[in-house]
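Just passing along the structure, written as structure tokens.
Yeah, one chain of the complex is gone here, protein chain that is, but the others are all in their spots.
Labels A and B are assigned to the chains in the order they are written; within every chain, residues are numbered from 1.
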Amino acid sequence: MARSVTTQRKIINTAAAWGIGFLIFFPILWTILTSFKTEATAIADPPVFLAFDWTLENYEVVLERSNYARFLWNSVFIAGGSTLLGLIIAIPAAWSMAFVPSRRTKDILLWMLSTKMLPAVGVLYPIYLIFIKMGLLDSRIGLTVVLMLINLPIIVWMLYTYFREIPGEILEASRMDGATLKDEILYVLTPMAVPGIASTLLLNFILAWNEAFWTLNLTAAKAAPLTAFIASYSSPEGLFYAKLSAASTMAIAPILILGWFSQKQLVRGLTFGAVK
Amino acid sequence: MGQIILEKVSKTFGDVEVIPPLDLTIQDGEFTVFVGPSGCGKSTLLRLIAGLEDMTSGTLKIDGVDATHVPPAKRGLAMVFQSYALYPHMSVRKNIAFPMRMAGVDKAEQDRRIEQAAAALNLTDYLERRPGQLSGGQRQRVAIGRAIVREPEAFLFDEPLSNLDAALRVGMRLEISELHKRLETTMIYVTHDQVEAMTMADKIVVLRAGFIEQVGSPLELYHKPRNSFVAGFIGSPKMNLIEGPEAAKHDAHSIGIRPEHIDVTDSDGLWQGKVAVAEHLGSDTFFHVHGTGLGETLTVRATGELGYKHGDTIHLTPRADQIHRFDASGLRME
Partner (left out) sequence: MATQHSRSAARLMMAPAVILLLGWMLVPLTMTLFFSFKKYLPMRGGDLGWVGFDNYIRFVTSSAFWPSVTATLVIVLGVLFITVVFGVLLAILLDQPMWGQGIVRILVIAPFFVMPTVSALVWKNMFMDPVNGLFAHLWQAFGLTPVEWLSQASLGSIVMIVSWQWLPFATLILLTAIQSLDSEQLEAAEMDGAPALSRFGYITLPHLSRAITIVVLIQTIFLLSIFAEIFVTTQGSFGTCTLTYLIYQRVLESQNIGLGSAGGIYAVILANIMAVFLMRIVGKNLDA
């Protein structure tokens, strides 16, 4: 039973929580607001909060000038492609580990996790070299594969924890009913695991979207996603606050919305099921 | 046809021998029950027959054909699981259709068999529902329906009634028995409940620690238990097992006497003791008697109502022709 609390206590809690929530959210809110200001209002002292002439001019400029669509498409391609590719490879692997566990399953899972912890900078040059040799530098395909590999352990882990909640008897029943392994995975396991697969997809899409080491170091003009596009504003161009804000807002808005849907899965995905 | 023969079948998990080599023949059309306490290997044995586990050694023949290495899907067996194992994302109709879909049965034939099974199992009104919307008993019937439409060589049941409440269990027990009479297909049924075994089986296989303790018809097991374990396991309430001087009088290490084979009198019995608990069921009365000097508690079952209550002294006389004698290793002595 919930503990009953005085209204006064609840008001204090609410005020404190909203206050802190607002403070934490403020930089994002400020960025969004600034994106609708003119450059002059954006740096005005004292700062203007809401009472300014709202304009869409910055968005127009950013869209026009920077070939934003290409960066966006690169982000979607790389994040989406790496996640889908990862799922295709991870679903059979997670099936094996969840339903046909052996003595080594645990070790394999932990080993996979340990590859995730490999510091990227330690292998930057070899990857760079391999990419040059294979002509993958500044290509969407190359980056998609790398992001798939760095997120594969998380995908396998998340799916594994979801699959483990599906009773093995149901899969055995399908085997008795004459299903082949392919039928079993396609018609029984996958539809049952749809919620788990969806959250895995969502979280990994977000992680890939925001990845900012490989995307910065392995791309140039052609395959650069939004992370690199924004980083290009660290040049003096960044002094145009309103335009920077408009570009930033466009880069984070889609993922912010997806992220809010995946709060719960976030905990499970990033703690590898250790906190539920 | 569904004759199943196990020859020297064994199973080990790692270093643990779950089932030592055993032989067993199940005749076509027979209702066979594997019964035993939990951990006796009865479910493992069923899963070996199903092909869900590999045998460590031995051969399995279904209708004379070696099926040892045939995958479960190809053995022509249908299984009903303890948890029913229905596909939660499919309607009842799709659940029942699934094995036929896998076998490539044509659509019209599928529908015909579904209608037939649904009618027989009272599921016609529920065909479009999801398993989550059904009661336990209905789910159980869907699981059975899914098994029937395959027209299998044999049905395998893995404790199918243990998730149902007591009243429903009795009803489903009858339905399954009736189904067997109607289909005349081989059925292998695993349970830990000796009442289910006694009421349903043509042949009972009593297992303990992977060993077959006895195979026989329910009444054979009741009247001639091969050893003291089977004697204690089959029959309710349990047989009284008595050791010591009283057993020595019969030249045995221990003797067994079922509660219903002890007569109760006010005086002049062979034994006497105090009633600790009297359970009045109307049709029968159970007495749990202390202080007989024969061991802890003696259970007695008397027909009809007897008015004894806690603390009363009663006299007890076992029927001489119903005394079972066992030797030091627990084996029956004739």
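Please note the rule applied: a contact is a pair of C-beta atoms (placed from the backbone, for glycine too) under 8 Å apart; a residue touches a chain by one contact, two chains touch by 3 or more.
Every value quoted in this text rests on a predicted model; they were computed, and no experiment measured them.
For the chain excluded from display, the touched partners among the shown chains of the whole complex are A, B. Checked against the full complex, the candidates A:I28, A:L72 or A:A198 give a single residue touching the omitted chain, namely A:I28.
Mapped onto chain B, contacts with the missing chain fall at residues 13, 51-54, 71-72.
Think of the hidden chain as still there; on chain A it touches residues 2-3, 5, 9-10, 13-14, 16-18, 20-22, 24-25, 27-28, 30-31, 34, 43, 45-47, 89-90, 92-93, 95-97, 99-100, 102, 106, 108-110, 112-115, 117-127, 129-130, 149, 152-153, 156, 181, 206, 209-210, 212-213, 216-217, 226-228, 230-231, 233-234, 238-239, 241, 244-245, 248, 251-252, 255-256, 258-260, 263, 266-267, 270-276.
Convention: only the chains that are shown with their structure count from here on.
Averaging C-alpha coordinates per chain places the centre of chain A 54 Å away from that of chain B.
Against chain B, in their complex, chain A makes its touches with residues 167, 169-170, 172-180, 183, 187-188, 191-192, 194. Contact residues on chain B toward chain A in their complex (touch as defined above): 50, 52, 71-74, 77-79, 81-83, 85-89, 98-99, 102-103, 146, 150, 156.
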